[in-house]
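This structure is in structure tokens; I'll ask about it shortly.
A single protein chain has been omitted; all remaining protein chains appear in their positions.
All chains are identified by letter, namely A, B and C, in their written order; residue positions are counted from 1 within each chain.
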Amino acid sequence: MEAATSLSGATRGLTQADRFRVTRRQSEALAAPLSDADATIQSMPDASPAKWHLAHTSWFFETFLLRDHLEGYSRYDERWPYLFNSYYEAEGARHARAARGMLSRPSLDEVLAWRAHVDEAMASLLDRPELEPLIELGIQHEQQHQELLLTDIKHALWSNPLGPGYAAAPPITSPAPAAAMEWHRHPGGIMRAGHDASGFAFDNEGPAHRALLEPFALADRLVSNRDWSEFIADGGYSNAVLWLSDGWSWVQREGIDSPLYWQGDKHFTLSGWQDLDPDAPVTHISYYEADAFATWAGLRLPTEFEWEAIAQGKDASAGNQLDGAGAVHPIGSESLFGDCWQWTRSAYLPYPRFRPAAGAVGEYNGKFMSGQFVLKGASCATPRGHSRATYRNFFYPHQRWQFTGLRLAKDL
Amino acid sequence: MEAATSLSGATRGLTQADRFRVTRRQSEALAAPLSDADATIQSMPDASPAKWHLAHTSWFFETFLLRDHLEGYSRYDERWPYLFNSYYEAEGARHARAARGMLSRPSLDEVLAWRAHVDEAMASLLDRPELEPLIELGIQHEQQHQELLLTDIKHALWSNPLGPGYAAAPPITSPAPAAAMEWHRHPGGIMRAGHDASGFAFDNEGPAHRALLEPFALADRLVSNRDWSEFIADGGYSNAVLWLSDGWSWVQREGIDSPLYWQGDKHFTLSGWQDLDPDAPVTHISYYEADAFATWAGLRLPTEFEWEAIAQGKDASAGNQLDGAGAVHPIGSESLFGDCWQWTRSAYLPYPRFRPAAGAVGEYNGKFMSGQFVLKGASCATPRGHSRATYRNFFYPHQRWQFTGLRLAKDL
Amino acid sequence: MEAATSLSGATRGLTQADRFRVTRRQSEALAAPLSDADATIQSMPDASPAKWHLAHTSWFFETFLLRDHLEGYSRYDERWPYLFNSYYEAEGARHARAARGMLSRPSLDEVLAWRAHVDEAMASLLDRPELEPLIELGIQHEQQHQELLLTDIKHALWSNPLGPGYAAAPPITSPAPAAAMEWHRHPGGIMRAGHDASGFAFDNEGPAHRALLEPFALADRLVSNRDWSEFIADGGYSNAVLWLSDGWSWVQREGIDSPLYWQGDKHFTLSGWQDLDPDAPVTHISYYEADAFATWAGLRLPTEFEWEAIAQGKDASAGNQLDGAGAVHPIGSESLFGDCWQWTRSAYLPYPRFRPAAGAVGEYNGKFMSGQFVLKGASCATPRGHSRATYRNFFYPHQRWQFTGLRLAKDL
Partner (left out) sequence: MEAATSLSGATRGLTQADRFRVTRRQSEALAAPLSDADATIQSMPDASPAKWHLAHTSWFFETFLLRDHLEGYSRYDERWPYLFNSYYEAEGARHARAARGMLSRPSLDEVLAWRAHVDEAMASLLDRPELEPLIELGIQHEQQHQELLLTDIKHALWSNPLGPGYAAAPPITSPAPAAAMEWHRHPGGIMRAGHDASGFAFDNEGPAHRALLEPFALADRLVSNRDWSEFIADGGYSNAVLWLSDGWSWVQREGIDSPLYWQGDKHFTLSGWQDLDPDAPVTHISYYEADAFATWAGLRLPTEFEWEAIAQGKDASAGNQLDGAGAVHPIGSESLFGDCWQWTRSAYLPYPRFRPAAGAVGEYNGKFMSGQFVLKGASCATPRGHSRATYRNFFYPHQRWQFTGLRLAKDL
């Protein structure tokens, strides 16, 4: 990834208890370069303060594990659930999302102390088999927030005219030029899509079901910054015909003329302002931009199932880059996972026979099933071990502060 | 339908030239009850003035037929295309949509004179076979605007505290109570979906393609006002857990607590304020409301393909009600078409291998493929002969000023 | 004025009953060039439809005269007061101001019929001496709305890309160039300001009181379009230092770079688009612009008392131009009244010992005493006989759709 602290790598093979501890430490390590003030500010309603992420993930364990399953546990602070519930209606009223940046108290240190307290209390639950699914959900949830912590702090630091870096810049590498685009071809047919319940998955990845594909091809590499520069040079941002109607309104209203974080031939990274690497995958683009690019190129975005069909059998753990190398890697021939999330043309909707889980955790995914698109893969900010072919990330078509890019497809 | 002028019925069996003339006269008949001022006002950016619909449909013929294909034709007024182009970027700059209500000039009479002029000029094109597809598109386009004219004027008249009716109230009927819900069962499998190019269809209805269905059932009747009242009485609008997240935000922000146009046990109709008929289908609900109702009922919305599979082979012309009877009919056992548009849980996205047509008319449908949901069927305001099983209507999930309702589905 | 129908001139010397009738006819004559649709539309929340002005002034007589003082009178339509009360809280709830353009019903003809009904009923009150003050208020109130009707319809017609004229263009005159600016000098001292209760005045013009002036001079002519062009050419709209802070924000936010209605060397008038006359007074400027211009010129705006001191003893009826000549007159040496309202640097605040009248009519003026500035004089759209030295017009500093201009002042 662009720039991150060096963390211990994959967590495969560890016990759940160990993975709980490793994950909790990783979150704190990600916050280590931040001051109390850095960790407090909120640069837009879509983003949350780093401190809030640290607290919210602890609220999750305190609420759904300790409160519900540890006899005699009492809240660390009775007033904090109101602050750190994200969106669970079943858990009652909560602090307005857009006002999360007002929480200078509790301080970063106080939140860290709470984390320690929660972790200690959690110790006695880590060996209770019946809680394994819920603990796993908490771990996976925290990993998701690790990625958000990084993308949110990137946005916050970019909002400062000083453009401070989150971490030191990585050593300069001399990347090989992105190769010409080759194609993974697929003959179509009925595939098995979605998660089959062996190993952890979020509820929205299932149930596994049949999906029907027509013959298609998927590009073997991501669209690069160089590709994108050609789109710009060809007037891509001023040619209405390339755009979805909502996309064109967005371009006009917001004055969009490049990916987020681009400024001339520089872009803002977790290491501050850096030269754009033409051979790195383009990132921080909206669905509207991805779709307009594909139209310009005479191609299209893949569906989520097309992407998944190609990804089946590939190792999702290979690509992730939470290793401190510190830069978006030049495009290799395989980059399904680990460089950036890839927009698909599939709306984020329930799979056949999908049912949300009972209770508050049922609000985790299902209630967001309108107006958003599915992204596949994983980004440089996704924790190792958190990727898989069935993963369904989702964002609104105008959002682009995540590490979002695109991989083209075509009909055969 | 609620209240409409008596129009000649189905246009099947007529020549295209006759259908052109009938359609043009129908539009004018729909505007007949309106004053110049009624036809000028715009009650919200989503809606357009009645006069604008009359003018825009003429602009369509003048631009894509007369200008492009009638030698020596010159514009009736060179300044009007700027006013009456809706959204065709390829046709240049245009008047802001939200300001359509500022056009007190040209007057209704001037627009009608323009229509007569266009119709006269069109006469010499009506027998040119190579123009048949474009003329057909113009006719179908005008039929769509006939429905919009009715829904838009309904909204405009409702915005007036006097609540004036568009047409006289129909005689009171004594409806039979809506029957218990029965189910159309379907075994699943691969179906043929979309339009196969025999007869007219919009580009978004094709290409015809295979779709895979799991076993399901579709209700044999629409949800009624009585059903909806039970949802309200059970606290449906104040129970967050039933709602999509965006839907709940919408409910809270807009203070929604009933379908649009409901006020106590009255609702606003094209005949002004009338008693709610508990046995009539509920109309004027958003996707969010339809989805929340289905969740409350322990059921779900159908996909567009499920709906289409059941509809295949049924007569789409039977139900339409542009006959002046003047009321939403009580629910019969078959009401797939003609009472209200039915929300599906399918996002409005391109079918496999979909390509928009070349040129400006390619902007007709394709560029709206983000953020909207598909509705199937047809409403009481849909012109006769304009319905078919492959028809894909689409609106944003919060919109409800169309005659929108729902039909439930379930897994088998 | 720019373009108006020819109306009978001054009403001085007439009985009140005659003036009532003349005034009512004048309002209708002003609406004569308008279609039902023209009279219905509302181009911004600050403006009202012409039809609404015709109705509101009738509501005033129906409410405060007929309802309150004519035994047995019953409302022409019980539902209309809700529509046509402007802002009188004591008269109950009312239609939202920004939605006045939704009232396609009642039609213009229906409103005119109401006017005839009210006028007939008023006949029996016109000779009751105790009602004279209230009837006078109604007449003066209607005259104010005559000016608003003209400025509002000007804005509405300008909002139409066709730029239709309200009336025919006047014959072209060959104006003499605006003379060099000369000065009315005043030695300062204690003056008598405000209205002394002989003859009609609005409550906000009194009580008469002492005001202290320092020595000053007031320009003998208005600032001309030529003067304003020099301000523009000198970068007046892009030099932040010339502007009040709120004014500069307004300029930046709204993209202001000329008076309202200017477009190149043309400006929109009641006769449609016309060449700018460099010797005519500049009109349609905001307080912010007037203040910035004065700063640029090294001068200042007068206070309301300075203006009034110079105006005392001058004939306020001379200048008004509701005579059909049809153009803003070239600047003569005396133009205190009749060309445009002149911004003063006085905030619109109560005079010493000011008390609003009891009852609903007490809401006429007093409740607007925050955030606005006083304008003195009268414009080309002000009815004859409606001007006087003590008159206090008032608008917010950003508003400029009235015929607003400026006259400079300086310290001696």
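Here is the rule we use: contacts are C-beta pairs under 8 Å (C-beta built on N, C-alpha and C of every residue); 3 or more make two chains touch, one makes a residue touch a chain.
Model, not experiment: these values are computed from the prediction.
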Neighbouring shown chains of the undisplayed chain, as defined at the top: A, C
Full-complex contact with the absent chain, from C:F64, C:F231, C:W248 or C:F293: C:W248
Touch criterion as defined above, residue of A:L14, A:L70 or A:M102 at the omitted chain: A:M102
Chain C, residues in touch with the chain not shown (by the definition above): 87, 89-90, 190, 209-212, 214, 240-241, 243-248, 287-288, 291, 345-347, 349-350, 352-353, 363, 367-371, 373, 397, 411
Interface with the undisplayed chain - residues on chain A: 35-41, 43, 79, 82-83, 95, 99, 101-108, 156-157, 159-162, 164
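The working rule: only the chains that are shown with their structure count from here on.
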Topology of the chain contact graph, where touching chains are joined (line, ring, star, complete, other): line
Rounded Å distance between chain B and chain C, as computed from the means of their C-alpha atoms: 46
Geometric centre distance via CA averages, chain C-chain A, whole Å: 59
Inter-chain centre distance, chain A versus chain B - centres from mean C-alpha coordinates, in Å: 38
Residues of chain A touching at least two other chains: none
